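Take this structure, written in structure tokens, and hold onto it; I'll ask about it next.
What you see is the complex with one protein chain gone and the rest in place.
Note that the chains take the letters A and B in the order they are written out, and that residue 1 is the start of every chain.
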Amino acid sequence: MFKQLCVAAAATVFLLGNAAPSMAADSPVLTRIKERGTVNMGHRESSVPFSYIGSDGKPQGYSIDLCMKFIDAIKAETGLADLKINYVPVTSQTRIALMANGTIDLECGSTTNNLTRQKQVDYLPVTFITGTKIASKKGSGITEIEDLDGKVVALSLGTTNEKAIKRVAAEKGIKLKTVMVKDHPQGWLSVETGRADAYASDHVLLYGLISKSKDPSQFQVTGRFLSYDPYGIMVPRNDSTYRRLGILTLADLMRSGEAHKIYDKWFNPGPTGINMPLSDTLKKAFEIQALPH
Amino acid sequence: MFNNFDGKVVLDNLHFLIEGMQTTLLLTVVAIIGGLLLGTLLALARLSPFKTLSFVAGTYVNFFRSMPLILVIFWFYFLVPHILGRPVGGFYSVLVAFVLFEAAYYCEIMRAGIQSVRQGQIYAGQALGLTYQQNMRYVVLPQAFRNMIPILMTQAIILFQDTSLVYVVGIKDFLVSADLVANRENRILEMFTTVAIVYFVICLSGSLFIRRLQEKFNL
Partner (left out) sequence: MNYNWDWGVLVREPYLEWLTSGFTWTIVVSLTAWVLAFSLGSVIGIMRTTNSNLLRRIATCYVELFRNIPLLVQMFLWYFVFPELLPQDAGMWVKRGMPMPEFTTAAICLGLYTASRVAEQVRAGINSIGQGQRNAGLAMGLTPAQVYRYVLLPVAYRIIVPPLTSEFLTIFKNSSVALTIGVLETTAQARQIEEYTFQGFEAFTAATVLYIIVTSIVMLLMRFVEGRVSIPGMISLGAK
């Protein structure tokens, strides 16, 4: 199935390529990739199971798999069969800047597509839907953000969650003490070691962190969604040719059901046992985004 | 949490850690060479009879010496690609940051070293008919370097320690590699303790070596 798809995709691209041989020429990103013979792929180090370093030291995950399909399409488009991938680790604080300044050609992590960020970067279709929730120790009596009044909550710098928590807390007059951390593992560690009562992040990432902790049964993810966070693969702004190639790749995957398979590989139950079957919302999102040729 | 200290995690990831240490060493060596070259030029500029040249060099040195290294790393990491209009990889950005930053410190060491060469030597050179350049090249700098060897080496150890600050932009040096393993395996305590011990052993051996050298050659 996969092979057929690749052949089909390659053939399509080949035909399109013949019809419009200058397609790469009007795309600055494709041009620079072609010149370098290398694609710079931004990835996270601990966004389980989207983009994280596996035990072999290489990035892996749901977003990485999707990006690999995109890179296959880039290979076909540029005619570079031996296109090299240069892995660039990014954090929630560095990803936008590195995309905006051209260091990375695509970012495969767990990045929310929002309109503020679209002033700097562009996105491919939504590949996951999540939102801010709270993780804490079982028996801590914490369910909703209101329960965090006077408690210590860890927040990851530069995330949409940080902004969401601070906004809701300000609206509701909840007094929080915050511990600012660099990335998810540090936030998680502060809950595990008792430095913070809770860590607020995208709910799927919290499940990922719990699934990797020493004793997953000790922890819980609770509360209503405090924000709406649709994830997308990030690409540079103002390059519709390049972006279209990515949209085409993902639309094909979503139409053919390949996207569902990749999803199941990482989430149902997934290598870390995260166990999140494809939700109805995301299934619908796949359907809607499977644009026809 | 500490009573089940797990040393195995270090051995299992040894290969990964060694790779990180190679990056750290590469960064240190290139920064020393680049910093030393640029620093020497700056020192010569600062001591040169041309007012403008020495003013520019002086401003450069004071500017970089007023800034925290972390801020310099951020500057170059995020904004150099903007200026150049094309990406330079993270590693090269911090390399540039380190060379430019360390040059300011090396400049001051070199300046002190050059000034430590007695005036009589310079007069002697001039009396022999050496030009300014020849005098610097054959008389002053060789002696200055000899006087400076211990300080230069101490600065190298400081630089080696300073490279750990690339942590803030996630270049995979020794500390970041250890941090990655720590996060992946959930073994933060073990990894950070190991990192501290490794740095300590290397830096202490370095400073003991310098002391031995000083005693032996009476530097």
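Assume a residue touches a chain if its C-beta (ideal position, glycine included) is under 8 Å from a C-beta of that chain, and two chains touch if they have at least 3 such contacts.
Because the structure is predicted, anything quoted here is derived from the model rather than measured.
Of the candidate positions B:Tyr132, B:Phe145 or B:Tyr199, contact with the unshown chain belongs to B:Tyr199.
Of the options A:Met68, A:Val152, A:Val221 or A:Leu278, the residue whose C-beta touches the omitted chain is A:Val152. Residues touching the missing chain, restricted to chain A, are 93, 96-97, 100, 119-120, 152, 157-158, 179-182, 189, 193-196 (touch as defined at the top). Residues of chain B in touch with the missing chain: 1-2, 63, 65-71, 74-75, 78-79, 82-83, 85, 112, 151, 157, 161-162, 164-165, 167-168, 175, 188-189, 192-193, 195-196, 199-200, 203-204, 207.
One rule holds for everything that comes next: only the chains that are shown with their structure count from here on.
Our note on geometry: chain A versus chain B, Cα centroid distance of 37 Å, whole angstroms. Within the complex formed with chain B, the residues of chain A that make contact are 32, 40, 45-46, 52-53, 55, 57, 86, 88-91, 94, 97-98, 101-104, 183, 185-186, 189, 193, 212-214.
By the touch criterion given at the top, residues 1, 16, 77-79, 81-82, 85-90, 169-170, 172, 180, 182-184, 186, 188 of chain B touch chain A in their complex.
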